[in-house]
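Apart from one protein chain that is not included, each protein chain of the complex appears where it belongs.
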């Protein structure tokens, strides 16, 4: 739209879009207002239909498979503001905590060390996706309550996973950010449900997803008028088995080029082994990731899940010092 | 259990399992009765606990990550009987139909040619998983009704996909086999829901799933006392881009070795191009697959989805003749 | 060139190509004569330069990265004739033998069973590429002599590998077909050397090579005026580890579409386990491969290399019967 476009002009455009049987999505930034015309038949619609409307400056087609997640739709970086935490801005945001919520004691211990060392967000799974049906499935709502208590104590924000559309409401009640796991990246009903929750969403990359598929998955959330999506690279599946997954650190600048969404790195699931986690974390920050999500545990050997890849508190503390130095080396801070 | 084990002995074993806090699953074949003890802590339980019970012949641990899907739990091949169709037996079962249900006319045309050429099952998507939110999403229940009409006309069984736990009930009302798509292979709530429906389930391999993960996904269905699971190889994601996915035809004998479940091949999604589909179909039958699921369309160029990989009726007819000859060459029939 | 083109017209075209600083390659079939203009700067040369020459019918650019291996350069299938064996024609050619030549006794036993069951070519490695420097490296020329003796006895042709440009001359003295291994697919000096030997060459696909890279590797051989290249798919490296490599059976129709060269399948190296070899062999023939290269051994448990994937003579005999039936089912023969 033109600079100085009026609300009534915007309304007319929206109405025209509706008349033609399409959906729209409005992106009004400080400098630019963009209206996306959405629908499977937009290709057959002449752009002149919209060019003649008052207030319209230019009509163009987004050639990429992803639309709302693309830089064509929004030029400026998305910076999420959740409480007093900004994700996608100058600060590199650290999320830390155990794989699963196991007990209040465990979570409070993690929350304290996380807070003390500079993390801003506490992670912990209450609903656990497990490859085998015979593994530990999580404490469910009891787990969420423990996370809430840790938040109350420390002021850390909470991120936790929703596995099913049935969990979304209760998870949204407790969490500041809802996580969608790698196995659910193309679970479209779930993407729609977390989109509708209007909570910020961390969208993990499917471990065999291309960039296009990942950003199209983000589109599923964004189209529910939920612009708070954070991408998370957590390792892809390749022939190489020396780490559990192969961290695709090179995807960071590609995301930055083609999308306006923030991207963070999960070094723990990529590494699969605590000894490699700090290296991947440092590589991620140096690569320009907007944050990290790291697994820590007071006693990794006794963890109910993912013990092998969890950092002890002392390893985590040492890592945080190194990360601060690296962030500072590239003009950012933690 | 020993040969000639009594019901009351079986009940005692089940009761003991429950007392110890585990679940069980019973597999009573004609020759063998096996009771699986299930739970995340079975490793800490001594096998002697069960060895001393009356009627017990032998207690052993299934070392593989998958349990109920494994040959250790059931030695004999699972043969599903749905109406008068057997899957997993001597016959190679052909499932054919369009990607999406688009209209009654389209479906009836597909059903007639399928029936005439020897297919036993009609495929067609009513709930469609689409990578982009702005594509065709399917006719939903109206689509299911069209499939039901085609079944009534031709006697073909119906296979169609459920994408969400919310769809399972309505899909189960119309379908003879519920399909779980590749993107949902690790959607555990959905696996549980289709398991509970007690309908036969076609479980497509996740396009980056290992054999272990796939069979563990089958375990999620099998543990709901639903023993009717058909596996479907549909191509895996690799570096090679000359076909859309790489058909892992070599997984057929591996599945046959380690699992008792039937396995079929989807040559259409692997190929991504109609010209390669017949070759993959023939390779699949020669490799010993128990069936095929093939996309056909009366007019592929006008298909709302997957047109490029759909066979015309004449290509399909020619293929069926070749498949019959190959099946016969390896001692099977179509 | 036009039909009825004269030799002197062809000579003029060749001369013009040379004057412009390019290379040429002549393909004179029964119906068509094609002259390829080769060089890194052909893109900057106007096609009119050649269009005006007498005898020239049409000048076009081969847009693909591979040139001489492409169907654009030669429309008709290449059929190699070596002795009385045709590769790429109606017959499916079976090559069988052990991984390594170990002894005269072993080779003669393999040759006899191979001959008796319908194989046409004897395989056996005299120069062995081994991943570790501390493994068995082959009998070298002594091994070649043993192969020659087997040829004399049975009339089977011989295929064996050259690993280094230094080996090419001696291998060419004994072999009917020189094999280039998967690890050498992009060893350009070796490709040039085997090209210059003017012996038929079996070019194994690099286990991570795209179709384009593979056919460009074939170009390296073809440009030495050696038109006798056979492609061999032997499994690609993917995340899937249930077979040693993933047989990319779908590459067969893609090769047939874009290239005129014959393609065979190596089921043994793909499978890595004898129990899976027959399935991959059958899938390969059903997929339209022009041949197979299969490892057999009189006593696989005692093999110095690749014992796990070698067929016993009785497994091989049974397989040959099944392969004949499948070949016949698709209108070919063995």
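Letters A, B and C mark the chains in the order given here, with residues in each chain numbered from 1 onward.
Everything that follows uses one rule, which is that contacts are C-beta pairs under 8 Å (C-beta built on N, C-alpha and C of every residue); 3 or more make two chains touch, one makes a residue touch a chain.
Note that the coordinates shown come from a computational prediction; the quantities given were computed from them, not determined experimentally.
Asks: In the full complex, which of C:90, C:183 or C:302 touches the chain missing from this view?
Replies: Selected residue, touching the omitted chain: C:183.
Asks: Which one, B:238, B:268 or B:310, makes contact with the chain that was left out?
Replies: Of the candidates B:238, B:268 or B:310, B:238 is in touch with the missing chain.
Asks: Kindly state which of the options C:12, C:103 or C:164 is in contact with the chain not pictured.
Replies: Considering the complete complex, C:164 is the one touching the chain left out.
Asks: Mind listing the chain B residues that contact the chain we can't see here?
Replies: 208, 237-239, 241
Asks: Which residue numbers on chain A touch the omitted chain?
Replies: Spelled out for chain A, the touching residues are 208, 210-211, 236, 238-243, 246-254, 257, 270-271, 275-276, 279-280, 282-288, 322, 325-326, 328-330.
Asks: Residues of chain C in contact with the chain that isn't shown?
Replies: With respect to the unshown chain, the touching residues of chain C are 38-40, 42, 65-67, 129-136, 163-166, 183-184, 186-189, 206-208, 213, 216-217, 219-220, 223, 237.
Definition applied: only the chains that are shown with their structure count from here on.
Asks: Quick one: how far do you have to rotate chain A to sit on chain B, C-alpha fit, nearest 5 degrees?
Replies: 180
Asks: Measuring centre to centre with C-alpha atoms, which chain is farthest from chain A?
Replies: Greatest centre separation from chain A goes to chain C.
Asks: Per-chain Cα mean versus the mean over all protein Cα atoms: which chain has them closest together?
Replies: Given all protein C-alpha atoms shown, the central chain works out to be B.
Asks: Averaged over CA atoms, how far is the centre of chain A from the centre of chain B? Could you give it in whole Å?
Replies: 33
Asks: Between chain B and chain C, tell me the centre distance in angstrom, where each centre is the average of that chain's C-alpha atoms.
Replies: 38
Asks: Got the chain B residues that touch at least 2 other chains?
Replies: Residues 208 of chain B each touch two or more of the other chains.
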